[in-house]
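Presented below is the structure to which this report refers.
Here's a slice of the assembly, chains where they normally sit.
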Amino acid sequence: MSSHRLEIRVKPRPGLLNPEGKAIHHALAALGWAAVHDVRVGKVIYVDMDADTPDAALVEAEAMCRKILANPVTEDFEISLVPAEGGVPS
Amino acid sequence: MPQDLVTSPLPRPTDPPVTPELVADHGLSPEEYERVLHVMGRELTFTELGVFSAMWSEHCGYKNSRRLLRLLPTEAPWVIQGPGENAGVIDIGDGYALAFKIESHNHPSAVEPYQGAATGVGGILRDIFTMGARPIAVLDSLRFGDLDSPRVRYLFSGVVAGVGDYGNCVGIPNIGGEVAFDRGYEGNPLVNALCIGLMKTEDLITASASGVGNTLMAVGARTGRDGIHGATFASEELSRDSDEASRPQVQVGDPFTEKLLLEASLELIASGAITGIQDMGAAGITSSASEMAGRAGNGVELDVALVPVREPGMTPYEILLSESQERMLVVAEKGQEDEVRRILEKWELEAAVIGRVTDDGRFRVLEGGVVVADIPALPLTQGCPTYEREGVESEEVKALRSADLSAHATPSGDLTELFLRVLGSPNVANKRWIYHQYDTTVRTGTAVRPGGDAGVVRIRGTRRGVAATTDCNGRFTYLDPRRGTLAAMAEAARNLACAGALPTAITNCLNFGNPLKPHIYYQFREAVRAMADACQAFETPVTGGNVSFYNETDGKAVYPTPVIGMVGVVEDVDHITRAAFRNPGDAVVLLGRNSAELGGSEYLYVTAGLVAGEPPEVDLMAERRLQQAVLAMIQAGALHSAHDCSDGGLAVTLAESALGSADPGDASLGVEVTLDDDLPPVAVLFGEAQGRVVVSCAPERLDEVLRLAADHDVPARSIGAVGAPGGALRIRVRGAAVELPGERVRDTWLQGLSGIMDAPHAAGA
Amino acid sequence: MKMAVITFPGSNCDYDLYKAVQQVGGEATFVWHRQRSLHGYDAVMLPGGFSYGDYLRAGAIARLSPVMESVVAFARSGGPVLGVCNGFQILCEAGLLPGALVRNASLRFESRDVHLRVERQDTLFTSEYDAGAVLRVPIAHGDGNYQADDDTLERLEGEGRVVFRYVDPTGTVTPDANPNGSWGNIAGIVSADGNVLGMMPHPERAMESLLGSADGIGVFTSLVKSLSTAAV
């Protein structure tokens, strides 16, 4: 049993309006970043958990996404394992 | 473009052929399609089929409701705008008019509660500000299954967050609403939102495309692929796999853009640069453009290639039927297009010329100059076939209604314990878990916040206020649609009177199952007839509303739920009256008469899981006298509080008045009353007899209150007195009593809903 | 007494602030966020609302508005600046006040009356209150949870820059009285020079007993009074 850090990126589904991305896009343009042509915003969730293997942790993370972390109607998700050191959780 | 050249558009290369199957998929019956062909005089293109199917859907075309809705009274000297526009408008005096309307967003909320509810609020706000009125308050009327289901808790919390976040961001205070939890709504939540807006009488603008040669402009957000065919979707039942199948139909709301659109629209209207404006709501550009043309008796021509889109490659079909939020269609006075652009630009929004008003009565759509749809506007908007269906009452409901409840009149346990169960039921308990998520004080007009009988907003610069409430007891309407609807009307009017307002007009949201089923149509017909009668009796005309059919999951319909949104005028803010007792020692007076009616009560649901019996009887004339009596007492300055008796019955009403807001800093008071009716104690405490109000007054005004009641022929009697801060609740009924320390009453009431929703297990979908 | 009420896209308490200023005899003017000059104003107010929809972070986009350079300059030259709710968030994002306002601990929007204790009576904004007075004022926010690093918090407390704290009706700081999880029940703070006040509760919504409370008036009368004394 060891600790693993999962990085879960929860992203708005393509085609759905992403008002936050739109507002940021607008703001970047106002600041002079004319080269930006699209912005979309989602959530990133870092989960630190104990599991026997990295694969077991990934399986759990996927279950968490389906159960609670992502909204299947409006969001997609991606999961990666990331190093825990110097990382985020405190 | 000369009309004779363009009557028959060629199909676009990528369009599917219009087959009978495709027609059926679009929700049009073979007979209806025959009618379409007759109107058109030729075969349709795919784009035209999409347009017809949206406009002739239940949602836009009112196929199964229009005939009955004609029964509703819509006129009165104070009605400025009746049904048919984006919202109704009434004159409220002092040069002001009030626009108000209620809308459902049931299906979208069942699929994605947060966005469904949020966009529901967004839509109703647009209906108000496109009339030229500034939204001043929102109310929300919600129904869900029982809260022991995790899915229901997920829907409930998502809906409340959605209603809240949208209105909060735009900055419109929520002043009330209602919520009910009952297995009758499992799988099919009802989410209805009401908005009221204020304007100077002369600022009214209507949604019509007048002035041939004027310019059509698309304003606000861009058009995306979201919510295509929402109108048809709203006209179908949910099936088990709707969650999966409906994904592309979810619309995401952007309240920030809405706020900008609100300001820009009001500025546009004030500028005189436009002659008409309409929200692109259900069926998007199609309905807004064709309806505006239809109302003016004109035609419109627009080019989808000119519509600002969010995604490349959108077809005319998609652009015409997209229900992307926060968009408007504006008719600009010819030559004023730049003025429109300037105003929109100030608010950081887009405005694009997409077409013009024509004189040929046609709804014509081009794609880069090539005609893709050419339809006569009037048959499209007005020609949808309407039906009167067969209506037969369900035997099952008849049986439930005639159930023998006599065994329940004998308490199944200690009365005090039973009282706590009723008081702590989420249907009765304090609703702060909901309205603490809603901004209720923004705009500094809210005189009575959610938590009382009706919300009240004062009108700055005058002595006046407006009050609003939403009401419907779905169990009553299920057991007897006629009585239930009368009760909803009566409760709404009582709520307003208790707040110090004269009931003035209504809007309604008729939430029912599939009208093709005779027992559903029966419910609908009886409800509409009853509403018409009550509107006559109360002199509260209908100025608009909304019909939501097909609220069914796997063939099971929700309770028929005709939600009444009623508004009233407070002559003088000094008349504003609240439900909470004010002074220890005040006399407590019961207006109206107790009865032995337990049918459809919360008591039966909580103690026996029953929805059965005859719902309480409603005497419209007695209700009217009661409202007038309460208003007379209030206007005489005789009352310290007034609270309508509804869910949970008299014991709950007394407890609510005693508890008051239960906010920190507001003392709850005790109450001690004796009810000596010759009736079963259970019925006196928990029966939901109509026509009752509990008022309190200084002891020296008691005689006057009783006399005013007698003048109005309203039964009245002093039943006890208000107790000390933190004092006990004591209700004596023939040899028995409910007796509790104030603290216990308060905790039960405060925890009934919050306790469930804040528990750790409440998380999850 | 000329007060600029800055309006950003998405501000929605601008009108309420405007009316509050008028009620105490001040002269209020709306200033659109694209305007650059604040010349001629005696005080500047940043209203509540959802500037830019609160997207990204509350106040993050608004603080880059053209007018904000002038607001910063106005504040640095000692001019009184009041930020309420979203205005407080913008002031933090702009660096005129330390710390940040993060999601409420409940993760829900919180709208209700709270009680505030006046911790400092010797500021431009509170001179008309008694020290220790308990006020009843509405809140309505989703991101009002005041957080800062330990050094900053120590400095704020050490320098007495916490002006309002959430308390119970008796004036006691309790966890229950804290509506959003703010460190130390902090509801409002001033800048080191004392001329910039940021607060989450809405004094401009507590100006009339008809609407529930008139306890917020003191913030505006204090400001008007200190400006008129300064002008003499």
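Every chain is named by a letter (A, B and C) in the order it is written, and numbering of its residues begins at 1.
One rule holds in what follows: contacts are C-beta pairs under 8 Å (C-beta built on N, C-alpha and C of every residue); 3 or more make two chains touch, one makes a residue touch a chain.
None of the values given here were measured: they were computed from a predicted structure.
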{"item": "Overall stoichiometry - one representative per chain kind is placed in view", "value": "A x2, B x1, C x1"}
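The rule is short, and it goes like this: only the chains that are shown with their structure count from here on.
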{"item": "For chain A paired with chain C, centre-to-centre distance based on mean C-alpha positions, whole Å", "value": "34"}
{"item": "Distance from the mean Cα position of chain B to that of chain A, given in whole angstrom", "value": "37"}
{"item": "Two or more partner chains touched - positions in chain C", "value": "52-53, 55"}
{"item": "Junction residues of chain B, two or more chains touched", "value": "254, 256-257, 348"}
{"item": "Chain A contact footprint on chain C (complex, rising order)", "value": "52-53, 55-56, 61, 64"}
{"item": "Residues of chain B touching chain C in the complex", "value": "161, 164-165, 168-171, 254-257, 259-260, 346-348, 432, 435-447, 449, 458, 460, 573, 576, 663-665"}
{"item": "List of chain B residues in touch with chain A within their complex", "value": "111-112, 115, 221, 224-226, 243, 247-248, 250-254, 256-257, 310-311, 324-325, 348, 763-765"}
